[in-house]
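Submitted below is the structure of interest, expressed as structure tokens.
With one protein chain withheld, the remaining protein chains of the complex are depicted in position.
Here is subunit A:
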Amino acid sequence: MSFEWPWQYNFPPFFTLQPNVDTRQKQLAAWCSLALSYCRHHKLYTLDVMEAQESPMFNNKKIERKLSMEAIQVVFEELRKKGNLEWLDKNKSRCLVMWRRPEEWGKLIYQWVSKTGMVNSVFTLYELSNGDETEGEEFHGLEDWMLLRSLQALQTEGKAELFTMDDGKGVKFF
């Protein structure tokens, strides 16, 4: 299924950082939403900022408009404040994109665990993300770093406990 662009994507002013504060707020909200949907659709978990500027996400070749580097940084800062983005380096050249926050993933995983009656069972991380049983679930294929954070979130809520085994990490659900 191809990605559905929001109407703003074909509106040239969308690609100019608006000076009017109220207008800018709405503009940024739309950009955050677009960035997260795009990453979700293409299952992107990390972004390189330079590459992102050239990708269709920020560069609409049809109307010959693209977001400036300055504007992209503003959008990313908004995402960071909302908890959807984390910088991997001090130079802000690469970042993790959490189109779903760890807490949200944790909730999904726990739902599946309780639905399948697996509470009090133990899983390896690999089983959760790549096991046959989780095939078809949204969190199937989740990258390790994200899975770990999601489980850590559950751990904080007291719904799971992480532990280390010989060949990797495991988790028990309560």
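What we mean here is this: a contact is a pair of C-beta atoms (placed from the backbone, for glycine too) under 8 Å apart; a residue touches a chain by one contact, two chains touch by 3 or more; residues count from 1.
FYI, contacts and distances are computed from a predicted model.
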Omitted chain, identified by the protein name its UniProt record gives, among "Beta-hexosaminidase", "Vacuolar protein-sorting-associated protein 36", "Cytosolic arginine sensor for mTORC1 subunit 2" or "Leucine-rich repeat-containing protein 49": "Vacuolar protein-sorting-associated protein 36"
Touching the absent chain when the full complex is considered, from A:E4, A:D22 or A:D167: A:D22
Interface with the undisplayed chain - residues on subunit A: 8, 11-13, 15-16, 18-20, 22-23, 26-27, 30, 64-65
